[in-house]
Structure formats: structure tokens, C-alpha cells
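Here the complex is missing one protein chain, while the rest keep their positions.
First chain written, first letter: the chains are A and B, and each begins at residue 1.
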Amino acid sequence: MKERTYEKYFRQNRLPHIWCPGCGNGIAMKAIVQAVEMRGLPRDKTIIVSGIGCSSRASGYMDFDTLHTAHGRAIPFATGIKLANPELNVIVITGDGDCTAIGGNHFIHGARRNIDLTVVLFNNTIYGMTGGQASPMTPLHKKATTAPYGSVDRPFDACNLAQAAGASYVARSTAFHVQHMTDMIAEGISCRGFAFIETVVQCPTAYGRKNKMPDPAEMMKWMRDNAVMKTAWDRMPEEKKADKFPIGVFHRHQAVEYTEAYSEVITLAQEGGK
Amino acid sequence: MNTEILLKSERCKGCGICVSFCPKKVLGLDTLGHCSVINEQACIACGQCELRCPDYAIFVDKKVGA
Partner (left out) sequence: MTDMKLMQGNEACAAGAVAAGVRFFGGYPITPSTEIAETMAKILPSVGGCFVQMEDEIGGMGVVLGASLAGKKVLTATSGPGFSLKQELIGYAACAEIPVVIVNVQRVGPSTGQPTSPAQGDVMQARWGTHGDHPMIALSPWTVRETFDAAVMAVNYAERFRTPVILLMDEIVGHLRENVQLPAAENIDIYPRRCPSKTRLQGYEPYAPEADLVPNPADFGTGYRIHVTGLVHDYTGFPSGSPAVTEEFIDRLHKKILLAQDEITHYDEFFMDDAEYAVVSYGGVARTAYEAVRQARAKGIKAGMIRLMTIWPFADKVIRRNAESLKGILVPELNYGQLKYEVERAAGGKCPVKLLAKYNTEIFVPGEILEGIEALKGGRL
């Protein structure tokens, strides 16, 4: 058997991970380490930062310097790490609640600053860790323990949000499209600026069961059937879009990166502040 | 047999994703709920199972020299 070289990026003594059978987080975590390997990031100069949630437990399994922060706060911690030592590659792992509810303000401001982080949102459209409450990304009319009659809260499109806030790179993929997901993340890592990748992952336990899709493979087939590549999506008539959603790269725009902008501030200040 | 299937049972949680995505019905779940190979002959080494296993419990290679 050929060596699976990405396996060296896992803390073998921590596996198996705590996620439920069929949870999509494992697929996304592997995509991240494969993207890191593709990009050849030096392991000791790569930092993984996560918030709180099932998804955010990923940091504990990854053999880098890893930081499991507080709920919603991964981006500020990551910003501090990057600003303190711009030579580090900083990858943020966050959940839909972590990133767009409690951490929503940090998310848009990170994008606005365009600081060089790669933010990967594991979107299971639910609060997994706390047992299935609605998140700001729970689709309309879907059920959650706190939306027993179906959610009436309109969901965020986190990709639109990131783009509007100023991110340099914005993409989406799914746990079905594993190779595509890896490519989307790898391109985000290459981007010098705020890169945001939303990856749709199945949560059979807290979301699937409540929404008549308890089988993880069925959830992945739903992704296969409903995700539409960006190019096809753009040509698709509105009436056909209904439950479908686009994947691919939505936005690339290399604006000035924040730590680079700040290094100019340092130069100015050291010249006596003209 | 042209393929080699490696199962790391201690990692498998029996989610059935590999079973579901295998185009050749090579895999099944055993009585303990773990993935097991039931028809190795049929395997075409397409890699669908390994690609989507969330627990890194199944690996498939074409046999060297095959």
C-alpha cells in the first residue's frame, strides 16, 4: 500500500476523532491537510486556529501548533498571531454558528482588513455541538431544536457576506466534492489576503435526523444533486434554482494585504512619521 | 485480485458512506457495524470509498505489478 503522506499531518495518538459516525467534518479536515501538503506549507510555520463547536475540535487532531479558542473568537486570535509574526501561515477552522453568529462581527472585520488568513467554515447549517439549535445558516423552514416548527429566520449566505466585506478570495464546496474542496482550500492558502472557503458538511445527528435525512450518505448525495458549479449556475434560469446552490470560486481580487500595509506603517513611523 | 483494500477497523465508525458510494457492492457492514469487504474481486480501485470516508478507515490501491 502506498503511503498516505497527508497522514503525517494528523496527531495519530488522538485519532479516532470524536465526531459522530458519518459526520462530514472528518472529510473537510482531511481536505485541509491535503491542501496544506499540496501548497508545501512548512509545518512548523503553519498554525491552525479554531473556535468552539464540533467543527472546531479539528485543531486538536492536526499536528501543527494548534489553538482551540473561545466560541466565535478564532479570527481575532488568528489576526493577533499573523500580525505578531507575518511569516506564519494561519488557517482558521470555524462553524456556521461560530463564524456567522457569535463571531459574525470578527468575520466581516477580518475580511475588511484583508489580513492573510485562510478561513474554512464547516457549514452543517446547525449548532452541532450543543445538540441541534438553529444557526444563522439554517435554511428557511428547516427544523432545529429551537425551531421545532421550522425556521423563520432568513439565513446568511456567508460567501456573499465575505465578498461584500472585502475578502480577497471566496469559494464554496461540499463534502461530496472532496477533490474540489481540496482545490478550493489550496487556492485559498495561496491567496495573499483574507481567503474564505465555505464547505457544506453533513451533520446526520443534529440536523439530518430532524430533517428527514438521517443517513450521512444520503446527505452527501443531496449535495451531489443540488450543488451546481458556478459557471453552470450563472447560466441557470432563476426558476430552476429553488433548493440548489452554487459551488466554486465566487470572488478573486488581490487587494492590499493587512500585514503588508502595516509594515509600511512601521517604515513610516521609523522614518519619523511623515 | 488487482486491488488491495486496507481497513483500519479501530477507526471505522460504521457510518456506511463507503458502502453507499461503492459502485461495485464490494463493501458491507459486519455484525459489529464495521465496514467489511464482502466481494473484493469486484473492486475496481475507483477510490470512492477512501475519498469519502470521514474517519480515514479505508484505503484502496491498485496492486503493484497488477
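The criterion applied here is as follows: a contact is a pair of C-beta atoms (placed from the backbone, for glycine too) under 8 Å apart; a residue touches a chain by one contact, two chains touch by 3 or more.
It should be emphasised that the depicted structure is a prediction, and the values quoted were computed from it without experimental measurement.
> Just list which of the chains on display the missing one touches.
If we consider the entire complex, the absent chain touches A.
> Looking beyond the chains shown, say which of A:106, A:143 or A:210 touches the absent one.
Checking the options A:106, A:143 or A:210, the one contacting the hidden chain is A:106.
> Among A:78, A:121, A:186 or A:247, exactly one should touch the missing chain; which is it?
The single option touching the absent chain is A:78.
> Among A:37, A:63, A:157 or A:218, which residue is in contact with the omitted chain in the full complex?
Here the residue in touch with the unshown chain is A:63.
> Given the full complex, what residues of chain A touch the hidden partner chain?
Output for chain A: 14, 43-45, 47, 49, 59-60, 63-70, 73, 75-85, 87-88, 105-106, 109, 262, 265-266, 268-270, 273.
FYI, only the chains that are shown with their structure count from here on.
> Could you grab the centroid distance between chain A and chain B? Build each centroid from C-alpha atoms only and quote it in angstrom.
Their C-alpha centroids are separated by 28 Å.
> Of all residues in chain B, which touch chain A in the complex?
Within the complex, chain B contacts chain A at residues 4, 6, 10-11, 13-17, 19-21, 51-56, 59, 61.
> Where on chain A is chain B touching in the complex?
1-2, 4, 7, 10, 15-17, 19-27, 30, 175-176, 178-179, 204, 215-218, 220-221
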